[in-house]
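Only one protein chain is missing from this complex, and each of the others stays in its spot.
Chain lettering (A, B and C) follows the sequence in which the chains are written, and residue indices restart at 1 in each chain.
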Amino acid sequence: MALALDTPDRDTRRRRTRRPGIASVTLVPAAILVLLAVLGPVLVPFSPIDVVDRPDLPPGGAHWFGTDSAGMDVFSRTIAATRNNLLIGLITTVLATSLGILIGLVVGMNESRRGPVGTLARGVSRALDLVQAVPAIIIGLVLIAFFGASIPSLTVALTVCLLPNQARLVRAEVLRVRGEAYLDAARVSGDSELVLIAKHVLPNSSWPALENASLVFGSAIVLTAGLGFLGVGLHPPTPEWGSMIAIGAPGAASGRWWSALFPAVALALTVFAVSGVGRRLFGDD
Amino acid sequence: MTTSALEESTQATPTPQPDALLEVRGLTITYPTPTGPFTAVDGVDLVLRPGDKVAVVGESGSGKTNACMAVAGFLAPEAQVSAEAMAFAGADLRARRALAIPERITGVGVVFQDAMTSLDPVWTVGQQLCAVIRHNEKLSRKEVRARAADWLRRVGLHDTERVLAARPYELSGGMRQRVMIAIALSARPRLLIADEPTSALDATLSRELMQLMVELTEELGAALLMVSHDMALCQAFTDRTVVMYQGRVVDQGPSRTLADTATHAYTRGLIACVPRLENADWKRLPTMARVEGVPA
Amino acid sequence: MTHLWTRNGWWVRRLAVLPLHLLIFALVVFFLVKLIPGDPVAVLSGGQPMTPEQYEATRASLGLADPIWVQLTTFLGDAVRLDFGNSIISGIGVMDEMSTRLPETVELAVMAMTISALLALALGFLVVLRPRNAVSRVIASYARAAGAVPDFCLGVAGVFVFYSVLHWAPAPIGRYATSLNAPPRTTGFPFLDALLSSDTVLMSSMIQHLWLPIGVLVVAYAPMLLKLFIRSLDQAKNAQATRFRIASGASRPMVLLSVGRRALPSTIAMFGTIFGFMVGGAVVVEQLFAIPGMGEYAVQAVTRADFVALRGFLLVVGAVSLIVFFLVDVVTMSLDPRRRPGVATAGG
Partner (left out) sequence: MSATIQFTDVRRVFRGRGGAEHAAVDGVDLLVDSSTRLGIVGESGSGKSTVVRMMLGLDHPTAGSVEFDGVPLASMSAPALRAFRRQVQLVAQDTSSSFDPRRTLRDALRKPCHNLLELDTAAADAAIDRTLEALSLDPALAARKPHQVSGGQRQRFSIARALVVEPTVIVCDEAVSALDVSVQGSVLNLLKEHCENHDAGLVFVSHGLPATAFISEELVVMYQGRVVERGPVGRVLFETEHPYTQTLVDAYRVTEGVPS
């Protein structure tokens, strides 16, 4: 457009300003979570992986959250599971986001090239679309069948599930940034293509993936729990929210709500807390 | 006097004007910002009679677009508008409902700068044009179609079947702009607000389209309120020019003689600064005393 | 003729790549499943000791003795004839299982998605047109929290509240009371079959059994749609094109229709993704409500290392997803022709 509108770019200015008071409050739950993940196993009153009492005891003085159908302490298990679930979520988010940015960057910069590099880039781009055609939980199931259920294998499986979307987000942004005038200006100022990508394209096109990272984290946690719920996640008695909910589900149907409710609440709170962090870091969404 | 009516001084009276099509008095628009309210428009008066052709000129940030969009009802929701009077064809515009999607002020049409973004990309030209005609006139399907083709011919597009079936992005820039003018006028507005209507176009096309727009509004008996930064264009195609600077009206007068009658230094500077063909051989261009970038 | 092609070429071309995508998908599935560690023969024998002759015979019966490209062509050739082999555990044909399970899952997904889509459409417009309304605010904040409460949490909570406490829902077992017989099979879609056979008892039992799982899916997935639709509507509403529509004098319904049409395509794309999710991913809800569907089959195949069943399952789910993606593409491309291949939208 040749001419800017009368109104100054008020929108961008408003988006940059934050209300510090409200913002820091959203960080508190996340801080508590991290604390629990680190200290949880030390704090819990009972062993989270052993039968400690009679099964199906309702919440009370000895067992704050009751015991599950095997007789394990729900409170200890819920707290102890924080570490496993958060760890998987965190590693998955870091891997999926950094690999997603890398792939998106390489694909986006080379897609319109002629020759084998361009063809390969376009192929990867289509492949990313195809992977998205398969529901994440199915990919998870298959990959777990591959490697067996462990924290590293879960992390790899979830990274494969969640990476394509991150890569696509970055790719779309790279395609936009690639046409920006400041890239030409930097070329004229003597930057080589590599410097250009590292200093200008990367910082300006990775924000959608970073913004989406909290969602990836949430998805990773939910998917871990989902696989646990289906019985293909971490093997019991390893404390993990999804398998705890699965074990508690039949009980909930017959009125013993506690062994499913508490891990479910923990799961939901975690996802909320993380999206709070995402909002704090990356604006209103 | 910081604000001044559009009317010549002999006619400027504070009393309501019964024959006015558009009457705006003391229009003030402020936006809340983190550093306190920002006043975009500060006490602007504007009176238009049927058939008037008026230009509002000014540079970016002068408030000209804000003032005119306030009349059309298209300001951002956070804008705070106040006015002593704001009426179109006798209806008080201040009483309008604030809706998430604003309603049209009956009788006011708008032409924007960029036809590419203004036309709806997912509908064909025919669908957009017919939707307007159908809503404003009771006609049969066939008559609507014929009227649409007729409008296209009036804006100089003779390959009507192809244009009606085309979507905006399939047309050239000039054709799109013509289509936008046709659609804006097809509801027979009594006032056409043109916001930088040709700024994105080349000089030759720009002249042609301004000519077309002026002719068609005259044919409809509509008034034209044009917003522009291009002094030369305003002088050539409007009767009166209002000069805005920092949210206020600083000068106004007949367009053709504004260069001679301008009282405000800013207006005189604005006229002198424009590069012209006849000063192509000058050593230096005249510039405003206020040079941007120099620390105050 | 050329006219016909320029008008319809875009979706014909899109349709033409569908088999290619399916083929690529089939290849990936074949090699992926091949790579899974573990010996199918050992799985089949259940750990019983076997003589080398028995072992070889079993291997040959599974087709594993052939060279890999023979296995591949056999697999692809069978797949084209919709023969996905027999489960190595149960011996039941994968296609037979699929033909009963797929319609059941698809039916569940269609019902849940239809309700979700209608809700998203209505609530989206409500939130965008009446942003200050108290109801709108509640809906908007729920939509913003999309995905925070996973479907299985909602499911467990739903079963506890509506079955165990309130007794509004029957026990979460199956899609109709165990005392009733299955409807006569005409379409394979149970509810539709019950409807066609005018079996009112069966139908009411189905409604009683299905409202909760469908409700869970809707509550879990509708916010994702709604969140995106609200955002797209907001963008479309504030676009210059909307202003020009209003200013040029189009009717109010036309303005809303125009806003909606510009906002829908991205939401429909999301709709496709979630639909694909549900076909494979109603897994969790099916498991919880003991509804025999695709999900249950997948879990069995994985836990029992049944490579034939897994392969067949993946192929079917992939095919359904790819077909849904195709339909979604066609709908979005007809709503917004700029999305059609070969359409250049740059100004100039």
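Convention: a residue touches a chain if its C-beta (ideal position, glycine included) is under 8 Å from a C-beta of that chain, and two chains touch if they have at least 3 such contacts.
Worth saying up front: this structure is predicted, and the values here are computed from it rather than measured.
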item	value
Residue of A:Arg113, A:Arg187 or A:His235 touching the missing chain in the full complex	A:Arg187
Candidate in contact with the missing chain, chosen from B:Gln80, B:Thr106, B:Thr263 or B:Thr287	B:Thr287
Of B:Ala100, B:Leu205 or B:Leu220, the residue in touch with the unshown chain	B:Leu205
Contact footprint on chain A, counting only the chain that is left out	2-4, 9, 12, 180-182, 184-192, 199-200, 203-204
Touching residues (missing chain, whole complex) on chain B	59-60, 173, 202-207, 229-233, 235-236, 256, 269-270, 273-282, 284-288, 290-295
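As a working rule, only the chains that are shown with their structure count from here on.
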item	value
Greatest separation from chain A - chain, by CA centre	B
Separation of chain B from chain C, taking each centre as the mean of its C-alpha atoms, in whole Å	51
Length of the line joining the C-alpha centres of chain A and chain C, rounded to whole Å	22
Chain A-chain B separation of Cα centroids, rounded to whole Å	50
For chain B, residues that touch 2 or more chains besides their own	114
Touching two or more other chains - residue numbers and ranges from chain C	none
Residue ranges of chain C in contact with chain A within the complex	21, 24-25, 28, 32-33, 35-37, 145, 147-150, 152-153, 155-157, 159-160, 163-165, 171-172, 273, 276-281, 283-284, 287-288, 298-299, 302-303, 305, 310, 314, 317-318, 321-322, 325
In the complex, chain C residues that touch chain B	128-131, 237, 239-252, 254-256, 258-259, 261-262, 335-338, 343-345, 347-348
Chain C contact footprint on chain B (complex, rising order)	72, 74, 99-104, 106, 108-110, 112, 114, 116-123, 128, 131-132, 134-136, 167, 169, 172-173, 180, 183-184, 186-187, 189, 193
